[in-house]
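Just one protein chain is left out here, and the rest sit where they should.
Showing subunit A:
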Amino acid sequence: MNLNMNSVETLVAQIHGLSGSISDINQLHSLLKQSEDLFQSESTRLAPLLTELDPFMHSLGYLYILDACTSAPISKEQASELVLSIARFINLCAAEQIRLAPDKFTSVCKRFKDQVMLLEDPMQGVAPMLTAIRKLQLSSEHLTTLHPDFLLFCLLAKCYKPGLSILEDDIFDVDQPRDFFLYCYYGGMICIGQKKFSKALELLHNVVTAPMSILNAIVVEAYKKYILVSLIHVGQFSISFPKYTSSVAQRNLKNFSQPYLELANSYGAGKISELELCVQAHNEKFEFDKNLGLVKQVVSCMYKRNIQRLTQTYLTLSLQDIANTVQLNSAKEAEMHVLQMIQDGEIYATINQKDGMVRFLEDPEQYKTCEMIERIDSSIQRIMMLSRKLTDMDEQLSCDPLYLAKVSL
């Protein structure tokens, strides 16, 4: 045992010595890889060594020792200290060094997540996890295993803003498919929480149409939310899947989401009373899936959708008529709804309070301004970049041996 401790000491000395230049660090990395089992055997006694090392200069060595320390079972009292020390390490470590051992870093962060969950204080985990993601990512288009954990923290701590900032980045590289599913699902939930329904729809759509060989639970749940968000945001839901959906999803998803599909059907019919009946009928199922809040939003959206349909038929309408057509209880309620919609920018109208008439107007945007030019210009730039990426992917796929095997006869 003493012998082992001595060799650990020598390793620590080497960590100190070899943390200078890039070639030294590579050498250190191979040394550390070789001494893995040494670390494992001494895991309980490594904690005091951490104090000798500087997390910034010796990030790689620190990482290995930290990983070995945390692999041992941790008691509850130690948990909070450990959480703090890991958070400190994440904030201070050097990105280039930890990118040499990404799986070690990921496992440390995963244990960090477990401890934070144990402590039931997800707020502590939000900031360190964000720093960890930014340090581990090779580029802003890279999806790491830490992304879904981070979003989970954001959801549990109910602080959605940092989550939204991560969701802004476009993803082009994915490490593990499971990460992608979870990331999009949690991301969708965050966006629903912030009422950004279009982004939520896009993320949930990604989960449903992602390539997969067998169905998984994440996709089933995502599909249910997808139906509801689609009803809220777009006002309709089409059963047919786009052609890039995997055949597995196409065949099996419908079986798992019957009540939602019935809800979509009755929404399409346009009658509030039928919709309410449907909601009542499947109430327990919705509650079990924790989607009841969304379902209620769907019902309130129904009114909005009907009022919007009125703008296409009438130029002016009295509030009482609106209330009657949309099956609201009184003109006052109708006025409130219309006012809310005007504020949200969903319709353009003016309410004449004297005689209770509503005039529906056209979209006042003339598309003549310089800001509009800048917007279109930036969209064109984005789409040019996307087009370049797509042609690259197309070329790559054309050279893929699987594809060539299937195409050649």
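Assume contacts are C-beta pairs under 8 Å (C-beta built on N, C-alpha and C of every residue); 3 or more make two chains touch, one makes a residue touch a chain; residues count from 1.
Following the convention adopted for this analysis, contacts and distances are computed from a predicted model.
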| item | value |
| --- | --- |
| Candidate names "Aldehyde dehydrogenase", "Nucleolar protein 8", "COP9 signalosome complex subunit 6" or "Centromere protein O"; UniProt protein name, chain not shown | "COP9 signalosome complex subunit 6" |
| Residue numbers in subunit A that touch the chain omitted from display | 211, 213, 243-244, 246-247, 366-370, 372-373, 376-377, 379-380, 383-384, 386-387, 390-391, 393-394, 397-398, 400, 402-403, 406-407, 409 |
